[in-house]
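Of the protein chains in this complex, one is absent; all others appear in place.
Each chain carries a letter (A, B and C) given by its place in the written order, and its residues are counted from 1.
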Amino acid sequence: MIIIMEPDATEEQIQRVADKMENHGFRLVFNRGDVMTVIAAIGDKRLIEPQSIASYEGVREVKLIQEPFKLASRESQKTDSVIDLGRGVKIGNGERPVVMAGPCSVEDNQEGFLRVAHAVKESGAEILRGGAFKPRTSPYEFQGLEEEGLKYLAQAREETGLLIVTEVMDSVDVEMVADYADIVQIGARNMQNFKLLKAVGKIDKPVLLKRGPSATIREFLLAAEHIMYAGNRNVILCERGIKGFDSTYARNTLDIAAVPIIRKYSHLPVIIDPSHATGRRYLVAPMAKAGLIAGAHGLMIEVHHDPDKAYSDGAQSLTIEQYQKVMKEINELIDKFIIPTSK
Amino acid sequence: MIIIMEPDATEEQIQRVADKMENHGFRLVFNRGDVMTVIAAIGDKRLIEPQSIASYEGVREVKLIQEPFKLASRESQKTDSVIDLGRGVKIGNGERPVVMAGPCSVEDNQEGFLRVAHAVKESGAEILRGGAFKPRTSPYEFQGLEEEGLKYLAQAREETGLLIVTEVMDSVDVEMVADYADIVQIGARNMQNFKLLKAVGKIDKPVLLKRGPSATIREFLLAAEHIMYAGNRNVILCERGIKGFDSTYARNTLDIAAVPIIRKYSHLPVIIDPSHATGRRYLVAPMAKAGLIAGAHGLMIEVHHDPDKAYSDGAQSLTIEQYQKVMKEINELIDKFIIPTSK
Amino acid sequence: MIIIMEPDATEEQIQRVADKMENHGFRLVFNRGDVMTVIAAIGDKRLIEPQSIASYEGVREVKLIQEPFKLASRESQKTDSVIDLGRGVKIGNGERPVVMAGPCSVEDNQEGFLRVAHAVKESGAEILRGGAFKPRTSPYEFQGLEEEGLKYLAQAREETGLLIVTEVMDSVDVEMVADYADIVQIGARNMQNFKLLKAVGKIDKPVLLKRGPSATIREFLLAAEHIMYAGNRNVILCERGIKGFDSTYARNTLDIAAVPIIRKYSHLPVIIDPSHATGRRYLVAPMAKAGLIAGAHGLMIEVHHDPDKAYSDGAQSLTIEQYQKVMKEINELIDKFIIPTSK
Partner (left out) sequence: MIIIMEPDATEEQIQRVADKMENHGFRLVFNRGDVMTVIAAIGDKRLIEPQSIASYEGVREVKLIQEPFKLASRESQKTDSVIDLGRGVKIGNGERPVVMAGPCSVEDNQEGFLRVAHAVKESGAEILRGGAFKPRTSPYEFQGLEEEGLKYLAQAREETGLLIVTEVMDSVDVEMVADYADIVQIGARNMQNFKLLKAVGKIDKPVLLKRGPSATIREFLLAAEHIMYAGNRNVILCERGIKGFDSTYARNTLDIAAVPIIRKYSHLPVIIDPSHATGRRYLVAPMAKAGLIAGAHGLMIEVHHDPDKAYSDGAQSLTIEQYQKVMKEINELIDKFIIPTSK
C-alpha cells in the first residue's frame, strides 16, 4: 500500500498514520520528498481497509499495489483452470470452445423448446441454456415458469444428452436450481447480490457468473472471489456487454478486451454472450467470432423456435435456421484457425 | 407504440406486423411515406413486448410513447405522495426535508454508536441510519453484525426517539429486518434484485430504494414499480451517484438533475445521498445543499464517532463535529430559503 | 512518481528502470517487499513521461503523485484568481456570481436579439452571450452569421452596456473574435483543440473554457494549462454536462460536484451552464441554483426572444418571460443566502 500525504501534512499527522499501520503489522518505508511525504507500507492489505487510512487527516490518497482478489488471481494459481462440466465436457484453456445455446426463457411451448434443443445438439454445441427464473426490468413482463421450466430443461437434457445451464435469482432457490442444472448461472443484475454469491459458493455445481453492466473487471473478479471464498472454485466468467453512452444501434458495448485482460489477471475460464450484449441478430455472428479469436473459452447464444412469439428478448434471438448458419461459421473458425493456431 | 419499418420492407412484412398488433387489440394508423412506412399502434402496451415486435423481419425500430411504469408515474397520480414514516415524521412535497444520518455500518462499539445517535438527534435529524447487513465488494471486508446490529439500532431508537432505516440484502431476511426497522432500505447493488423487490413489496413498512450505479431513471422507476405492484406504495427514492468515466476526485457522479426529473415524472419522494455519491468528506456539504435546492425531499448522510477506525467507508464519513457543522449549514438553508420560497 | 514492478521482475529489469530515472535526475528510494519491488522516484516529473517508464519490461504500473497541471493548480497559487472582465465586472471568489445570458446563436433578427439583450441587462446579468460561429453536429444545420454576428453583438453591447462573450472555433479567427468580444469562449467540442488553446493563450482577453463532454477534471485543467502556459492566465472554467448512459430525460449529466472539486484543486473561477447541460427548460432553474449553492462563480443561461423559431437549441432556451422568472429566483438565492453566508 502506498500512502501519499498532503503537501502540508504535519509531522504529527504522518506519525498518526505510521502508528496505525505498524499496529496492523505493516513494515514502513518513508520517502520524504521536497513536495510531500510518501509512505510505502509492506504487509497483508487484507488486514486493514485502505479507506480507513484514506480518512486520516493529512492523507491525500492511498494506492493499492496488489489486486484485492486472491483465489481468482493468476498470482495464486499460475495454470489455467479447466472446469469439468460433466458428460465429458470441459471448459478452459486448451479445450475446444464450448457453446451454450437456447432460448432466453423456457416457455409454455414444450414442443418448440425441444425443437430448439435438438437443433442445439445437432449444431455441435454442448450446453442448452434457458431461463426458468427471469429477471425483468418491468413487473408487467413474463417472469418465467420457475420450477416447471426447470423440469422442461431436465427433460430436454434427457432427450438430447446436452448439459443444462439456467439462472438462479434468489438464495432460497439455489438448492432447487442446483438439483436440476449442470451449471448454475448468476445474472448480470445479481453480480453483486452477495448473499446469492455466497449461496452458490456452497454448492458443488459450476457457476456461470455474468458481468454486471457497470462492473469494472476488478469488481467482476471480486464477485468471483466471493463465490470461491465460500467454497466453490468452479467459476466461469461471462462478458455480456457493459453500459455505454450510445445505445442507439446496440443495447450494450461488448467489451471484448475483457477476455485477454481477464486471462492475464485470472486463471478462470471466460466466455462471451453476444446476444444479450448487442440485442441485435445481425451482430451475433461477428461478435461471437471476435470474442473467440480474442481468446474466449466459449459462447452463449440465444436461439428460439419462433422469435416473433418469444416472451422475452425476441429481437436478439436467432431463428433455428439463422442459428445453424451462425454455428457453421463459428465451427469453421474454430476448426480452421483457433484450434490449429492454439497448438 | 410507433413501429418504423425498414425502407425496403415488403408489403407482406408490413402485413405480418399489422396482424400481430391487431390480434393484441391495438388500433393501427399507417403512415406510408416516400422512404418508409410507419405504423402507430394505439392500445395497452403492457399486452405486448415491444421487443417481440422489433424482432419481426422488416422492422427497423419500435419506439414507446408511454412510459412503461404506471403506479409510480405522475400520470397515474397527479398529487405528490407524502409518506408517513411514524412518530409524526412525514416525507414528500410540502414537508420539511428529512435527514437520515448515522454510520455506514453498525459496529461492535455500541457506546460510540449511541454517541452518534444522540448527535443525530440533537442536530434536528429525524432518522438514524446504520447497516447491519453490509454488501461488500470484497469477501475479505466486514460484512455486518446482522441481527445483533439490528438490536443495537432498536436500542438507539429507544434511547433517542429517532426512527431507524437499515438495509436488507436477501429476501429471507426481509421479515426480520422489517420487524426492527421503521424504513427498510434496498441498496444500490440490489436495485434489480427482483425477488427482493417483490419481498419488500409485501411488508407494511416504507421502503427506501437506492438507484443502481448504472440504472437509468426509467429503470429506477421500474424498480419502484416492482415494489408497488407487489403491494407496497410507500417507496422513497434515493439518488446516490452514478458510474462515470472519472473517479479520480469523486467516487461517483451525483446526478442532481435526477431530482427534478423524478419529480416531474413520478409522485414519489426522492432524497439524495451525498456521502456515498462522492466518497469525500469535503463534498458532502455542497452536494447536500445542491440536492435540497434542486428539490430533494431529504438527505442521507454518513457520520461516525471515529471515522479513522470505521469498519467501512471511513473516508466519506464525517466526524461528529464535522457533521454538526454541516447540519448547521443545511438547517440554515432549509429555514432561510427552502421553506420560505416553497410556500 | 511511484514505479511498481511486476512480482516476477528480474534484478536486471529493476536496474534498467533505475538507471533511466537517475539519468533524468530523479532520486530513488527502493521498497523491496515480499511480493514485489516498488520504486519511489522523487524529482520533476515533467522531465520524463510516465508512459515511457511504464513501457519498460518488468514494470507493472506507474503512478503519479503530483497533479500534472501546474499553473492552474492550487499548489502554485493559494489565493483564488479573481478576473477583471471590464466595466467593473469581476469573477471569482468573493465577488457576486456573474450571469451570462442570451441566445444560443446570434440570428438574422437583430431586433429580437436586442430585445433579449435589454431583458438580460434588466435582469441584473452582466454579460450577453450569443454564438456567431456555431459548431453543429450536422452540416445541414445553421452554422452562424460569422463576422456579421459579431457586429450584432458589438452593437448590443453599445446599446446596453453589457459585456460580450462569444465562441471562437478556429485559430485563424481568434484575432477577429477577440477584437469584438470581451470574453472569448472555447466550446466543449474544442476543449482539446490544442492549436486553438495555444492561439487564445496569446490574446489579452479572458477565455471561457467549456469542459469537453467526456473530459475528466484532470484533462479539463490540463486544457486550461495549455492556455495559461501560452501566456494567458485569465481562464474561466465552465461545467456544461458530461456524457452519461442515460440521455432520455436530460441531454447530459450536469456534474455539479466538479465545482467544489475544481475549487479545491485550482484557483481559477468556475461557472455552470445548466441550459446546454440539460437541454430542458424546466431543469434550468433548479440546476442553476444547485450550481450556485455548490460554489459556482457564475452561470451561463440561454434565453431567446422566440425559442420556437430559434435556429439552434430552441428546446433548452427560455422565453424572455421564463428567463425573468428564473433570474428572480436566482437573484433571491444570491441575495438572501449566498452573499450572507459567504461572508
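Keep in mind that, in the parts below, a contact is a pair of C-beta atoms (placed from the backbone, for glycine too) under 8 Å apart; a residue touches a chain by one contact, two chains touch by 3 or more.
Every value quoted in this text rests on a predicted model; they were computed, and no experiment measured them.
Annotation: of C:7, C:43, C:68 or C:112, C:68 touches the absent chain (contact as defined above). Of the candidate positions A:254, A:268 or A:327, contact with the unshown chain belongs to A:254.
In the full complex, chain B makes contact with the omitted chain through residues 2, 4, 7, 29, 31, 33-36, 38, 40, 42, 63, 65-66, 75, 214, 243-245, 247. Residues of chain C in touch with the missing chain: 20, 46, 49, 51-52, 54-56, 68-70, 135-141, 143, 169-172, 189-190, 192-196, 212-214, 219, 222, 225-226, 229-230, 243, 281, 307-317. The chain not displayed touches chain A at residues 214, 216-218, 242, 244-246, 248-250, 253-257, 259-261, 264-265, 277-278, 282-283, 286-287, 289-291, 293-295, 329, 332-333, 336-337, 341.
Rule of thumb we're sticking to: only the chains that are shown with their structure count from here on.
A summary of chain positions shows that the Cα centroid lying nearest the centre of all protein Cα atoms is that of chain B. Taking the mean of the C-alpha atoms as each chain's centre, chain A and chain B sit 26 Å apart.
Averaged C-alpha coordinates give centres for chain B and chain C that are 31 Å from one another. Annotation: 39 Å between the Cα-based centres of chain A and chain C. Contacts with at least two other chains are made by residues 214, 244-245 of chain C.
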